[in-house]
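Apart from one protein chain that is not included, each protein chain of the complex appears where it belongs.
Lettered A and B in written order, each chain numbered from 1.
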Amino acid sequence: MSFAIQLFDLIGIFVFALSGGVLAVRHRLDLFGVLVLACATAVTGGIVRDVLIGAVPPAALADWTLLSTAMLAGVVTFHWHGIIERLRNPVLMFDAAGLALFAVLGTAKALAFGLSPFAATLLGIITGIGGGIARDLLVARTPVVLQQTELYAVAALVGGGIVAIAHALGWPQAPAMVVGALLCFGLRFMAIRRGWRLPVARDADTP
Amino acid sequence: MSFAIQLFDLIGIFVFALSGGVLAVRHRLDLFGVLVLACATAVTGGIVRDVLIGAVPPAALADWTLLSTAMLAGVVTFHWHGIIERLRNPVLMFDAAGLALFAVLGTAKALAFGLSPFAATLLGIITGIGGGIARDLLVARTPVVLQQTELYAVAALVGGGIVAIAHALGWPQAPAMVVGALLCFGLRFMAIRRGWRLPVARDADTP
Partner (left out) sequence: MSFAIQLFDLIGIFVFALSGGVLAVRHRLDLFGVLVLACATAVTGGIVRDVLIGAVPPAALADWTLLSTAMLAGVVTFHWHGIIERLRNPVLMFDAAGLALFAVLGTAKALAFGLSPFAATLLGIITGIGGGIARDLLVARTPVVLQQTELYAVAALVGGGIVAIAHALGWPQAPAMVVGALLCFGLRFMAIRRGWRLPVARDADTP
């Protein structure tokens, strides 16, 4: 189980880092900029979570495999960004898997540090979407996750929430994490397929 | 006294969250984006303060009433943003009250954690203006508090500074907090009324 989690964690990091690298290449950043954006996208969510729960130094600094994986993804993007952009669909699938894993693992870690189910769910969401927000801010654009995306954060909320509720009810954690991750992934997958979105306020244009 | 502080704290959070929600609606963010911007505006200042003084997990995560209040404000904005925009003047008044409370409470909390009066005043300012900065950065614009606003941060400096000076001189804290909050609010109120502003550097256009 633990090995499977680590493996999925690294896959999530790799795919998140790809999305940062692709954006960096589009903005004509140099090699270093591509690496920074890849790393920031992959580990910012986890670093913010660790700082907020007092788990310093954060896992992303204590364990060199995480950042190395993100840097590898940055180098891959730098050289083969054309291919990655054409692979858009598989990347979206991996990204949904990464989101599901990050939301569930982030919630579980916060619960292990003694936070309430409410706070732990929030930290799961932060773990899942923090990287994408950092990525977009670094190229000075409004984070896409705040705009109309297909239930991105809602999926993270569902995944983390299930783990937190199971914890509050005293249910076993492992199956709750599996169910939470699957539901998060499935919701995001269906939302992309069907174009499900959250509403925008009516008459937002007319001040 | 303590209940009054909590009440004002929640009012401050609610009004700060309204300002974030209104900006989010104007930028056509979806419901989730509105909630995130409302929460970020309301609690970022306090979270940054808590992380910097080592009070983790931050109060905003440990106490679910704070974020719930911010989310409620987000939902209210989402549905009745037109009314809120027309209420601009009352909102500015509440916002000034929130700023005064946050600056004074932030300084007092930092002093309680053993920081110097100098550092505590800075943390009071950060508590007061941090949320507005996060709100503006999330929609990729230069924070208004750094541009020509009517003595926004200066008012926070005065409010927090009085609490810090009273602490350094060994004076009782409660009256200092009341005086600091009143002066901060009064200064901001007069600045809005009279259009008081800080100067801009001369010839800033001619490089």
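To be clear about the criterion, a residue touches a chain if its C-beta (ideal position, glycine included) is under 8 Å from a C-beta of that chain, and two chains touch if they have at least 3 such contacts.
These numbers come from a predicted model, not from an experiment.
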Of B:Leu10, B:Leu23, B:Leu37 or B:Leu115, which sits in contact with the chain we cannot see?
-> B:Leu115
Option from B:Leu7, B:Leu146 or B:Ala168 whose C-beta touches the chain left out | B:Leu146
Touching the unshown chain, subunit A contributes residues 24-34, 36-37, 47, 51, 56-58, 61-62, 64, 67, 77-79, 81-82, 85, 137-140
Residues of subunit B touching the missing chain are 51-54, 113, 115-116, 118-119, 122-123, 133, 137, 140-143, 145-149, 153-154, 197-201, 203-207
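Rule of thumb we're sticking to: only the chains that are shown with their structure count from here on.
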Between copies subunit A and subunit B, what's the superposition rotation on C-alpha atoms, in steps of 5 degrees?
-> 120
Please report how many Å separate the Cα centroid of subunit A from that of subunit B, as a whole number.
-> 29
